[in-house]
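Below: one structure in structure tokens.
For this depiction, one protein chain was excluded, whereas all remaining protein chains were kept in their positions.
First chain written, first letter: the chains are A and B, and each begins at residue 1.
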Amino acid sequence: MIRKAVRYVDTRTGTAPFLRKALRYVFPDHWSFLLGEVALYAFIVLVATGVYLTFFFVDSREDVVYHGSYAPLQGQHMSEAYRSVLDISTTVKAGLLIRQTHHWAANVFLAAVILHLFRVFFTGAYRKPRDLTWLIGVTMLMLALLEAYVGYSMVDDLMSGMGLVIGYAVGLSIPFVGANVMGWLFHGPFPGGAVLIPRLYIAHVLLFPILIAVLLTVHLVLVALRHHSQFRGRRQTERTVIGIPLFPGQTPRSLGLLFAVTGVLFLLGGLVQINPIWLWGPFHTYISTNGAQPDWYLGWLIGGLRLMPGFDVTIGHYTLIPGPFWGGALFPMVVFGFLYFWPYVERKLAGDVAFHNLLDRPRDNPLRTGVGVGMVTWIFLVFVAGSSDRVQVLFDLSYTGQIWFYRVAVLVVPVVTGFVAAWVCRQLVRGEQVELERRRAETEGRLELASRLDQA
Amino acid sequence: MRRLVVILLLLALPGVATAANGKQVYGRYCVMCHGPNGVGNSNPNAVVGGGPARDVGIEPGIGPSLRNVGARAADFYLRTGYMPLKRTGLQPRRSRLLLSSGQIDALITYVASLGDGPPVPRPQPEQGTLSEGQHLFASNCAGCHQIMARGGYVTHAVPPPLGQASATEIAEAVRIGPYVMPRFSTRQISNSQLDSLIRYVQWTQHPDDRGGLSLWRIGPVPEGLVTWFFGAAALVAVCLVIGRRLHE
Partner (left out) sequence: MSRARDALLAGLVLLLGRRREPPRPDAHLLPPVPKQPRAETAAIALLFVAALCAAAFPVVYFVDAIPAKTQYLGLSIGLALLFLAAALIVAAESVIPTEELAHAYPPDEHQEDEEYVAGLVEESGKGFTRRGLFKLGLFSAGGALGVAALIPAVSFGPLGVKEFYGTSWRKGRRLVDENDVPLRAADIHEKALYTAFPEGADKEEQGSAVVVVRLPQASLTLSGRVEGYDADGIVAYSKLCTHAGCAISLYRAPLFAPDEPLPALVCPCHYSTFDPSDGGSVTFGPAGRRLPMLPLSVDGKGELRARGNFDDSVGPSWWGVRERRPSP
């Protein structure tokens, strides 16, 4: 049976030699190498659930009066888009399960991407020959953020409408061209034309997913062509990769991980409410709700917008830089700029243009680890600042006080944590050297003792 | 012991909620800020009275006039525990009641007797429509109280969550506008609309949780926490099981 199948494939495609090689492809098996796989599987769940949702979503801002089964919005004006998502959440059997799983998958996808990015950064896996893989990865992260943002913006509920106008304002704040670009994309000033929701929709279900899928493929092919990197070991060298083969070793494990990811996401989707748009109600430009927040992966941007003191840079009547630019546009540009250019900056700083198949441990490179920890602290503080209104509500800590605290903290704390991290790295390495010398001395001592005993 | 005596006394005297009794309570807890006979006190230097209330940590200060505020305002501030306020300048918050129910009744009667104020409203939320209430709440209240009435923030003030608010308290607050809350006239929100609004607020405490466990219905912050501390954590654990660790 198996032989028949293999023969069928080989005779039709002639790929048996290739399969023979591919099945024995070696995976170094450190657990942290699986984080990217988690992201990949979450993406698969996103595509599968997303396709299902497209069969019900109506991409229209046409004003309709709701007469469905959900009493609290009975008779209210809303867009067709919002009504269709309301229907998915209320009347379509299993619709809500799929919708919530889709949303949880997005949240977990980006969490996995970030963890994967941390792993790659702090081990120096982005060095030659894998710098291209890194650049593609960073680009995918940016696309994923946009993809997620347009995804929840097109639903047109109260929260998403507020998120959309904030994104619009950030776009508007781009010097010289902001208003032109946003007016062009939205078809006029906010709330834009009737074409806006169809545009968001096609971007969400076609444009960005295809871009991500193509880059994902290139990303994976590049990984396979250059093989996985690995940590240094007794047998692991720059020339030899040690690990378990794709088949049979890795396959059941990866499938297990795939089903674990899918299972966790469906459990979350079924048991834990996420973005209950039926509770938020429809959006109108003239209403808003307190405590509106973006999903977690955009929390750093709302933090940036809230932390920045209010001023527009003006020259006479010309507004050179409107306020939202700093926190909403410049901040992410700096972060992504750092991600794009760091491999080359590091190469210059360290004068290191060699091939690296072996990874560093974070402690092996105090400069990189220090800079990385500083950056992470910086972004994390701004991120936390974004939820200070909720902290005020829950713990009664003054919002204005918190904002001023963070305004100072984001400038000071990253520098401190960066230096502390670098210092810890050096101490760890020094500790290891001491331990190594102690052992060597011990062994030498033992040998000497033995030889003396021999002589005696 | 003294409290017990007071309670026994109150039980023994069913007709205790008189303006006269109220005036006594007023003299003890309220007069230092609201002035004699509820005339109010806007001058921080002219502090009136201030005797026994200091035992429970109430400082004398300034306070608005209570003339013509009526039973409605007295009922609201006392039953929510907004008053007595510890000291001037604080935002009144829902708190444990300092006064007994008998004392509150007496005080309400007394404050009502200070002028020609409105009575305690009698809303009928069961006659309202949920959808109308949702729309009114979204248009008028959600900006401060959050669309699911979970409370929010306004620069230098904290609009409270409405989970514990009774129908009467909501009806009172809408008309009074306690602390920095705007007030709404019957032209803005009619009494029947108010019934709908209250019905909606009550519904927000037990809404349609068709999606499973609700995360306090305050949006993405708790969702992010679940993403990381449940979703991502569980999957990292699976990775740890599948993948070997370094230096094994």
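As a convention for this text, a residue touches a chain if its C-beta (ideal position, glycine included) is under 8 Å from a C-beta of that chain, and two chains touch if they have at least 3 such contacts.
Remember, predicted model here, so these are calculated numbers, not experimental data.
When you scan B:130, B:144 or B:232 for touch with the missing chain, the hit is B:144. Among A:68, A:263 or A:445, only A:263 touches the chain left out of the display.
Contact with the chain that does not appear here is found for just one residue of A:8, A:311 or A:341, A:311.
The missing chain lies against chain B, touching residues 42, 44, 61-64, 88-89, 139-140, 142-144, 152-157, 176-185, 187-188, 210-212, 238, 241-242.
Interface residues of chain A with the unshown chain, by the touch rule above, are 24-26, 93-94, 96-97, 100-101, 129, 162, 165-166, 168-170, 172-173, 175-180, 182-193, 195, 225-227, 235, 238-245, 248-249, 252-253, 255-260, 262-271, 284-292, 302, 305-312, 314, 317-320, 322-324, 327-328, 355, 357, 389, 399-400.
As a working rule, only the chains that are shown with their structure count from here on.
Chain A meets chain B in the complex at residues 29-35, 38, 70-76, 89-90, 96, 100, 104, 107-108, 111-112, 115, 158-159, 231, 253, 256-257, 260-261, 264-265, 268, 270-276, 278-281, 287-296, 299, 361, 387, 389-390, 392-393, 396, 399-400.
The residues of chain B lying in touch with chain A in their complex are 129-131, 133-135, 138-139, 142-148, 150-156, 158-159, 161, 200, 203, 207-215, 217-221, 223-224, 226-228, 230-232, 234-236, 238-240, 242-246.
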